[in-house]
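I'd like to ask you about the structure that follows.
Every protein chain of the complex appears in place save one, which is left out.
For chain A:
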Amino acid sequence: MSKVPRNFRLLEELEKGEKGLGPESCSYGLADSDDITMTNWNGTILGPPHSNHENRIYSVSIECGPNYPDEPPKIKFVSKVNVPCVDSTTGEVKSSVFHTLRDWKRAYTMETLLLDLRKEMATPANKKLPQPKEGATF
């Protein structure tokens, strides 16, 4: 398999995001539709069922740097959330703690990241953690 360069990879992800991801549990798109570098993205995660996140929609911002996807993107919660892998003051997902960022692989996408975060919110250890008021932001 040849290595798809950053920009063409991001264009593929953009097109997939525009079509909508299967089960609608996550979404993402360019933050600025004029940004030819395709660096900043907005995403949403629908809170997983049977958890304190149920029916909530969490906004995140994603930054794909010049070395994406060889290096993981930076991702930050805009909506307040209480999960151990998320910095409680900045909303940043800690790359040293969250496995998908820590053990990043080139084949991973923004979709992988959002779906894995959603799973993380639903683990037995995390799903009943008390959550901030709905709609609060970092």
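Convention: a contact is a pair of C-beta atoms (placed from the backbone, for glycine too) under 8 Å apart; a residue touches a chain by one contact, two chains touch by 3 or more; residues count from 1.
By our rule, contacts and distances are computed from a predicted model.
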item	value
Per UniProt, the name of the complex member that is left out, chosen from "Small ribosomal subunit protein uS7 domain-containing protein", "E2 ubiquitin-conjugating enzyme", "Ribosome biogenesis protein BOP1 homolog" or "Trafficking protein particle complex subunit"	"E2 ubiquitin-conjugating enzyme"
Sole contact to the chain not displayed, among A:Pro5, A:Pro49, A:Gly65 or A:Pro132	A:Pro5
Per the touch definition above, residue among A:Ile36, A:Ala107 or A:Ala125 touching the missing chain	A:Ile36
Absent chain, residues of chain A that touch it	1-5, 7-8, 11, 14, 33-36, 38
